[in-house]
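Below is one structure, written out as structure tokens; the observations come after it.
Here the complex is missing a single protein chain, while all its other protein chains stay put.
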Amino acid sequence: MGETITFWVLAVVSVVAALGLVFSRKAVYSALMLGVVMLSLAVLYAVQDAPFLAVVQIIVYTGAVMMLFLFVLMLVGVDSSDSLVETIRGQRFWAVVAGLGFAVLLAVGIGNAVIGDPAGLSGAVTADGGNVPALARLIFTRYVFAFEVTSALLITAALGAMVLAHRERSAPKATQKDLSRARFLGDHPTPLPGPGTYARHNAIDMPALLPDGSVSELSVNRVIARHDVEGGRLPDNPRLAQAIRNVASGSGGTSPSPKVVQAVAEEPGSPSRSEGLGEPEGGGRSEGFSEPEVLGDAEDKPKVAQTAGRAAEHPVEEEGK
Amino acid sequence: MTTHYLVLSALLFAIGGVGVLVRRNAIVVFMCVELMLNACNLAFVTFARQHGNLEGQIIAFFVMIVAAAEVVVGLAIIVTIFRTRRSASVDDANLLKY
């Protein structure tokens, strides 16, 4: 009875979380939903006489793999949300058809199968005195070769990850002297104004006032400003609200520190290298992740050209409007 | 009960599959793959109990290890691609075509 309740609760939770994983716009939510599913499954493992797996599930999956996911998410840019506009024609429809068909087929098949009561693992486990020793016996006897091969796989994976993610330094490391020189050559020799300077709020998303009373757009992080704009959490003061909007849209000033770094790192011949991962930059920077229309769809290009051509043909009309 | 577990496993698997098909963010796609693997693991564990045999749990264990390795390499690849192409969309990497 207890197992039935556990199952139904966790089944509903895990299915809803899985759906949430698929349908949430933001990758971070997806990751969290996946965590929920994994935890639910861990409990289900525990219920099904697999305590060791349940623990491993929590430690390896929820602990390590999920953290890795989140880490990479943060690395490649957490501030963007995935566009849900489908660009491959029919892909979504057929994906749903295939998924539903697959699920229904499997479910019907499983439902039709005559399955007796579970044999239970107590018999298999008692000889060794518990689940973990029993598993250990199997792993280190019958599956020891696979186990060793797996260790080689893990080592290889670690090395591979290092090789793949490694980046050779193409320019000498910027010294303090270089950084200082770049800062004085740049727009802001002084440190950027913190949100606390002449703060009118104690929140980090509210811009600071400069000594002359003007609003400093430099004092707000662009990511945070964008969250405010998207969430509609703008202050009543129109000047502050406008400043936040400017920051969010990237038209106003942004935090200058990246520019400083950029100026230092921008050696001739390696401009692309200068764009650091995860460093919020100018407006063009974000499109890599959100990219609503980046897809080079063959159908879109002619349209653009058409529009441009039309505009060129009727410049007067356009101006008249 | 076994039937329920298996149906749940199939459901999760299908959801993960649909996710792989409809999402474009490579990381989310990866998560969906993980979801599918987890669904399989659930089936393995269920069958282990059904048959009173620990082999299923062993397989699930190995699946976890392989999945961990896969995630490590996969994410490294994503990072590398993102670094050069400024994009984590699976649709952007479509140069290998007709």
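To keep things simple, chains are lettered A and B as they appear, and every chain counts its residues starting from 1.
Throughout what follows, a residue touches a chain if its C-beta (ideal position, glycine included) is under 8 Å from a C-beta of that chain, and two chains touch if they have at least 3 such contacts.
Just so we're on the same page, contacts and distances are computed from a predicted model.
**Student:** Would you mind picking the UniProt name of the chain not drawn here, from "ABC transporter permease", "Cell division topological specificity factor", "NADH-quinone oxidoreductase subunit L" or "Tungsten formylmethanofuran dehydrogenase"?
**Tutor:** This omitted chain is identified in its UniProt record as "NADH-quinone oxidoreductase subunit L".
**Student:** Can you list the shown chains that the absent chain is in touch with?
**Tutor:** In the entire complex, chains touched by the missing one are A, B.
**Student:** Looking at the whole complex, which of A:Gly101, A:Gly123 or A:Pro189 touches the chain that is not displayed?
**Tutor:** With A:Gly101, A:Gly123 or A:Pro189 as choices, the missing chain is touched by A:Gly101.
**Student:** In the full complex, which residues of chain B touch the absent chain?
**Tutor:** Residue positions of chain B that touch the missing chain: 17, 20-22, 24, 90-91, 93-98.
**Student:** List the residues of chain A that touch the chain left out of this view.
**Tutor:** 88, 91, 94-95, 98-99, 101-102, 105-106, 108-109
Criterion: only the chains that are shown with their structure count from here on.
**Student:** Once bound in the complex, which stretches of chain A touch chain B?
**Tutor:** Interface residues on the chain A side: 3-4, 7, 11, 14-15, 18-19, 21-22, 27, 30-31, 34, 37-38, 41, 44-45, 48-50, 52-53, 56-57, 60-61, 64-65, 68-69, 72-73, 75-77, 82-83, 86-88, 91-92, 95-96, 98-100, 102-103, 106-107, 110-111, 113, 115, 118-121, 123-125, 131, 134-135, 138-139, 143, 146, 150, 153-154, 156-158, 160-162, 164-165, 167, 272, 275, 277, 285, 287-289, 291, 294-296.
**Student:** In their shared complex, at which residues does chain B touch chain A?
**Tutor:** 1-8, 10-19, 21-25, 27-28, 30-32, 34-35, 38, 41-42, 45-46, 48-55, 57-58, 60-62, 64-73, 75-80, 82-89, 91-92, 94
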